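A single protein chain has been omitted; all remaining protein chains appear in their positions.
Chain lettering (A, B and C) follows the sequence in which the chains are written, and residue indices restart at 1 in each chain.
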Amino acid sequence: MSKRVKIVLFGILIILVQVAAAQQRFPKPEFETGYVQPSPTTPEPRGLAVEYMDVLVLLAVLSLATWFALRSRSRRGILWLSVFTLIYFGFYRKGCICSIGAIQNVALSLSDAAYNISITALAFFLLPLLYALFFGRTFCAGACPLGAIQDLLIIHPISLPPWLRKSAGIIPVVYLGLAILFAATGTEFIICRYDPFVGIFRLDAPYHMVVLGVAFLLLGMFVSRPYCRFFCPYGVLLNWMSRFSKWHLSITPSDCIKCKLCTSSCPFDAIDHPTEESAPPPGRTYYRRFILYSLLIPVWVLVGGFIASKSYTYLSRAHQDVYLSELLIHHPELVNDPDNLDIQAFLSSGKTLDTLVEDARVVQQKFRTGGWFMGGFIGLVIGITLLNQVVFRKRKDYQPNRGDCFSCGRCMDYCPVKN
Amino acid sequence: MKKSVIYIFLSLIVIIILIIVIGDFRSTRPDRMSGNPYKLNLDRIKSVDPNLVTYQETKNYRINARQAGGIAVAGEKIYLAADTFLQVFDYAGRQILKITLPEPAGCLEVSKQGDIIVGHRNAVALYSAAGEMKWRSEPLDERAVITALALKDGTIFAADAGNRAVHLYTAEGKYVDSFEGKTSIEGNHGFIVPSPYFDLGVNPDGELWVVNPGKLALENYTDEGNLRSYLENISPEIDGFSGCCNPAHIAIMADGSFLTSEKGVVRIKIYEPSGELSTVVALPDKFMEDGEAPDVAVDEEGIVYALDYDRNMIRIFEPK
Amino acid sequence: MNEDQILKISANAAIVAFVFSFIVAILLMLNYYQLKANDPLELESMELLVERLKDEPNNEELKSEIRSLDLLARKAFFTSQWQVKTGRYLLLLGSVIWIFAMRYYFTARSRIEEPDAAQVSEATARTFSQRWIMIAGGTILLLAFLASFAVNDHLKPYQASGEGEGAGPAADESIEVIAITESPDTVQGEAYTPSESQLDGEPAGDDELAAQTVEGESVGLTAPAGLSGLAGTHHNGFRGPFGNGVSQHKNIPVDWDGMTGKNIRWKAEIPMQGYNSPVLWEDKLFLTSGDNSVRMVYCFDSGTGKLLWQQEVRDIPGSPATPPRVTEDTGLSAPTVATDGTRVYAIFATGDIIAFTMTGKRVWARNLGVPDNHYGHSSSLIIWNNHLLVQYDSNKGGKLLSLDTSTGNTRWETSRQTGISWASPILAEIGGNHQVILSADPLVAGYDPETGKELWSVDCMMGEVGPSPAFGEGLVYAANEYARLVAIRPGAADPVVWENDEYLPEIASPVVSGGLIFIATSYGVLVCYDAASGEKYWEEEAQQGFSASPLVADGKLYAMDTGGIMHIFSLSKEMKKLGTPTLGERAYASPAFSDGTIYLRGEKYLYCIGNE
Partner (left out) sequence: MKKNKRFNRRDFIQSSIRASLVVSVGGIGGLALKNSTGRDWVWQIDPFECNQCGRCATECVRNPSAVKCVHAYDICGYCDLCGGYFIPGAVKLDTGAENQLCPTAALIRKFIEEPYFEYEIDEDLCIGCAKCVKGCTSFGNGSLHLQIRHDLCRNCNECSIARVCPSKAIKRVPSDTPYMIKGSFTKTTDT
């Protein structure tokens, strides 16, 4: 809800409350039989202290996962830790407080001064990022219930060709862009809405959402961790952080003996092969492409921004106000439909169509400006991904790809070098 | 397992995922959601033979106030209490008088001499036609909520919904007596007033009629507070009253007929003095759903003035 | 147990668990569709029976039929809920067993395989990736682009219908809508709370003044009275009632000293700087302040100087997150508030306009659109009956608005063929009717305050008009630096009666009283002309320029320069100085008067001055 709408509603509320307050002062009947009036029960929500407990648990799990991945090099430890995460953050906490969704809370709190983010959500957003910045994506390995449930279900992983991985890698970026745009405009929280596993964690969800979760799990039997790799918007952020991480899980504890055992161990195709010694040094075509792609980046950004901003027409329709006002303008006959609850509620709210349209236009404007940022961001990522394809770095050993590696530790397990 | 089988399986799943996400995203839009499966069905009450309605709306006066209180009509003038003022204007909408009141007034009544009696929450005050305050009664107790006034010769009747009682005042503002309508007869509990809707009126024959909202009845009392007779028809149909606390407001016409206004299913009707429905003034479609029951007044010619709290206007209904 | 056995057991366990889970899932699915297709709680047959019962209320058989059906339906509902709940746990159990068995099976079966030799070289793979990234990225953008063309913005062509009745059934054409008019000749009684003046034992005072006004001859009483109750006698807006700069209050002191405290009844610190003037209503004094972070409305007790309440102006829909850029010497709170005794109204250079009750409860607030004004919006508010009049001239063009004082809704809006201005509206009675008169580049014009209709206009101003117009003896006066001082007879064929450009004001407004007009310039010259002919009688130079407007009260002219020195003159053709009391600090605001008292706003302090 935009701030504007909130204030308008608040104004209406004040009036309503005054009317109601007058009614509430009305004295009760005087009972003669000594009847004692019961009072309505109000079960308390989860206490704030328990919420902070969750932050502590997250901190502990993150630290343990990091320790298992970087110090004790124990795949088994990570596995059991992820089972704990699945049980605690998944089935016990019902998948709701989650770092992935916290992106939206942060985005909304930055755009809407009236929204006060809870400390817990902020901590869940920041802690994994900071850990990734120093230790790699150990969050994905052991502290994310969504990752854990998928990881446990990897049964027959198939290797995906690089072109598919790279181009499907654009999806989470678009998803992240949309999620931030929708959250910042107060439209809705799409990440939470389409969290595929939350229904499974709760053992209770609308039917089709359960089907969605099961579909992801079935997909994950072959395409390992499909949500993490091709949808998770938080993964995009962790990927960047992890690329510049100070320390990171390594496949071997000492020198690589190039036994290649690890290559088939990674279900995520996240192990980079050593560069071929015999391969010729990059030729002139590559330098030309490097320059071309560098120059293309601003073009991607501008075109992306322009198109996303132009797309406000349909993007802004995700906002209920915009949708409702367009519906009322385009289908005025719906005013007579008693079953259209939204329109009936609007009509009885006493608000005029003018004010609704005015509110909707404010939202549209936000989408237009926000679109520039979102599209520019998506364009930038596409441009950089492209550029990365012509950047060569010499690698002597088999190394985990710092961006894509989930630090699950399978490769360590396979490595015959043990100390 | 053959690779191609896996690929076909995977693409199928991807398609299912896409269908679910897109389908769900589109499904929660106002024009794609279903109506209320648990709707409270009032159609039977609301559907009324339109031929019963013999009045039509002719005029609206816009009120410039945040919270309207009550209206009265006398001598071709409309008296309105709203917010903390009292306003008098003629039928053309020209203001004749506007005075500031010390506190909001919920009801008012005009005497034959043109004096204006105003009911505050726990006191009654009298203003001259020129807007000068003549007297103000001693305040009643904390529970008092005065919701209606009526005049008969030298007596002022004030309906107090909070105390479930009718108070009597002299024309000079002296408190005389109250009655709660209780008798020793079994089951006669007096006034049952579950909410601040409690109206009364004096008919041309000088009979005091009080609404007993909890009983959905109109009751005729002697000036001493003895029940003389009553009219009752509990029914959701057009000829009866239903819900709690109806009729919310009444006015008595020149021929002794009752003009009634109801809450819940908001409607205005006229009953014969005998208690039979004579005609319908306005049906629920004229008012906001779940709106407040309009305060009503009627002039000598039978023209109905309804104070619509939700739309902030006085609505005039004239016989067709 | 050997490896083969483990394999076999886990394979069998996996199959059993899968079949079990599958059956449970199918049952749950069936349950779901059954519930969806036929909600036991909303059975149609039930409704029909109940309807039938209404027609035959004494049919006991029917009643028991309904009761048993109801019991059955509720049983069905809660049983199915129980089934769903149990089913879920069974499904979870089955799936967990299945997963573990599967994992065990595959782990046990897996052999360390020789990795496939890389079929394609890295270089080829990279070229392929580049192509696909471009295809994927391009497709997403192209689809988005095409979609943006395929989808129409239905809001764009929508024209606001004004104050359309968005809610409720469409207004019936045959219903006549009447607005209750509060005509100026209305008897305005003050029934319960006696006014302050009555308490003071001067009950006749107001009537007397009003009577004199009707005659329209006595000096200094040319402003129309009888507006909106007592508004005419309170210093309720910029330059007093009607904005004309002429006060009817008596016994105004002529001597004080802010440094020594002589005749200073009280002195109160103003929490924040602002260039607006104080406004009075009975025992309350209002002023505003503002900077980039907050805008405030203050209410002081005019008897003691105690700050009664202060309210921050915030949370207004449409209000800009960062205030528009304004110059230091104008600020965000240049406009003066107005009050009608029920509410106090304030406007700021952000375009925020807000109403509080006299006790500081917020009543309404809105943003009129951020004014495009390079110094900062400065026009003060004025009230006529229930109209709150706003002169809203910006670089985007001029307009005059009337807002409903009780709700803030726009009653009417008149666009003006003018540029930007900083002047404030005044009210005048011309030909028995009230007009609101505005001065701007290039028009001086009069409007009907009820409808906003332009009644007359004269093209005679230019430049950045700061001084407000003045009215007296049937003539409207307007002036601006680098333009001229003109006397206008509204509605006349040749409206300009006289003009002069010798001394012209930049900020301070002219004031007319007793057949004289006074001009205070920003370079410190105070000039007196004959109001009817324009003949100059006298001029006097002050040390400092004038920013505050000179006002007439108690038959004297009060003009305060920016140094805080008040120049007091008698209203006469010969210059007769009555005093030059000092405040002791810089001052930019015009004074406010009540009987026996003058209120001054200095840069930091608020002063109440009265003879001791």
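Keep this in mind: a residue touches a chain if its C-beta (ideal position, glycine included) is under 8 Å from a C-beta of that chain, and two chains touch if they have at least 3 such contacts.
Since the model is a prediction, treat every value here as computed from it, not as a measurement.
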Among the chains presented, those that the missing one touches: A, B, C
Residue of C:Gly360, C:Gly515, C:Gly563 or C:Gly596 touching the missing chain in the full complex: C:Gly360
Contact residue for the chain not shown (choose from C:Asp153, C:Asp255 or C:Asp315): C:Asp315
Residue of A:Thr66, A:Thr85, A:Gln104 or A:Ser407 touching the missing chain in the full complex: A:Gln104
Which residue of A:Ser63, A:Ser159, A:Ser294 or A:Ser348 touches the chain not shown here: A:Ser348
Residues from subunit B at the interface with the omitted partner, ascending: 28, 30, 33, 36-42, 44-45, 187, 189, 192, 194-195, 214, 216, 234-237, 242-245, 263-265, 290
Chain not shown, touching residues in subunit C: 41-42, 49-50, 53-54, 57, 62-63, 66-67, 70-71, 74, 77-78, 81, 84, 311, 315, 360-362
Missing-partner contacts on subunit A, residue numbers: 1, 5, 9-10, 12-14, 16-18, 20-21, 23-24, 26, 28-29, 31-33, 35, 37-48, 51, 94, 96, 98, 101-102, 104-106, 109-110, 113, 115-122, 125-126, 129-130, 133, 188-189, 192-193, 199, 202, 204-206, 240-241, 244-246, 320, 341-342, 344-346, 348-349
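The criterion applied here is as follows: only the chains that are shown with their structure count from here on.
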Chain with minimal offset from the mean of all protein Cα atoms: C
Separation of subunit B from subunit C, taking each centre as the mean of its C-alpha atoms, in whole Å: 34
Centre-of-Cα separation between subunit B and subunit A, whole angstrom: 53
Multi-chain contact residues (two or more partners), subunit B: 66, 288
Junction residues of subunit C, two or more chains touched: 167-168
Partner subunit B, residues of subunit A touching it in the complex: 15, 18-19, 22-23, 25-27, 29, 156, 158, 190, 193-194, 196, 208-209, 211-212, 215-216, 218-219, 222-223, 318, 320, 323-324, 327, 331, 334, 338-344, 348, 350
Subunit C contact footprint on subunit A (complex, rising order): 3-4, 7-8, 10-11, 114, 152-153, 155-156, 161-164, 166-168, 170, 174, 203-204, 207, 260-261, 263-264, 273, 275-276, 279, 289, 300, 303-304, 307-308, 310-314, 317, 322, 325-326, 329-330, 347-358, 360-361, 364, 378-379, 382, 385-386, 389-390, 414
Residue numbers on subunit B that touch subunit A, as the complex places them: 1, 3, 6, 9-10, 13-14, 16-17, 20-21, 23-25, 29-31, 33-36, 66-67, 143, 145, 161-164, 192, 194-196, 288-290, 310
